[in-house]
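Only one protein chain is missing; all other protein chains are in place.
This part shows subunit A:
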Amino acid sequence: MSRDQTKLLYAETHEWVDVAEEGGDKIATIGISAFAIEQLNDLVYMDLPEIGKELAVGDEFGEVESVKAVSPLYSPVSGEVVEVHSELPDDLEKINADPYDFGWIMKVKLNDGESLDRLMDHAVYEKQCAEAG
C-alpha cells in the first residue's frame, strides 16, 4: 500500500503526518516531505527519537544531516512515540525515492483531543513550498 501524499497533512517545518485509528487510539505516522529532502540534499545521517518519549508540538524529536549541515526535526503533533523506523538511518538514501512510504520516521500516539487544525493540507503546503522556491 502506498501513501497518497495529497491526502497527508503537513507542518510548516516540512514534516508530513498521516493519522489512522488503531485499537481506539489515534496514531500519527510522521516523515519529512519530498520538498524538504530535496532541499536538504545528500542526506547522510538521521537520529531517531526513543520509544516512549512524550512530545509536544514543536519539540525537537531528532536530527537529519546532509553532507553540509544538521537540521533538527520538529514534532508536528503532541503525544507519545510508540514506534520508530529503525532501518531508516542505515538506508537513508532510499528516502529520496520513497519519502512517504519507506521514509516514515516515527509513529506517535496522539494525546486525547489533539487537534490537527494547525497543519496544512497538501494544496496549502505546496503553495508554501512554491513560495519558498
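General remarks:
One rule holds in what follows: a contact is a pair of C-beta atoms (placed from the backbone, for glycine too) under 8 Å apart; a residue touches a chain by one contact, two chains touch by 3 or more; residues count from 1.
Rule of thumb we're sticking to: contacts and distances are computed from a predicted model.
Of "Oxidoreductase probably involved in sulfite reduction", "Aminomethyltransferase", "DNA polymerase III subunit epsilon" or "Transport permease protein", only "Aminomethyltransferase" is the UniProt protein name of the chain excluded from the display.
Only one residue in the set A:Glu65, A:Glu80, A:Asp101 or A:Glu126 touches the chain that does not appear here, and it is A:Glu65. Of the candidate positions A:Ala20, A:Val44 or A:Val124, contact with the hidden chain is made by A:Val44. Although one chain is not displayed, its contacts with subunit A can still be listed: residues 41-42, 44-45, 47, 63, 65-68, 70, 89-90.
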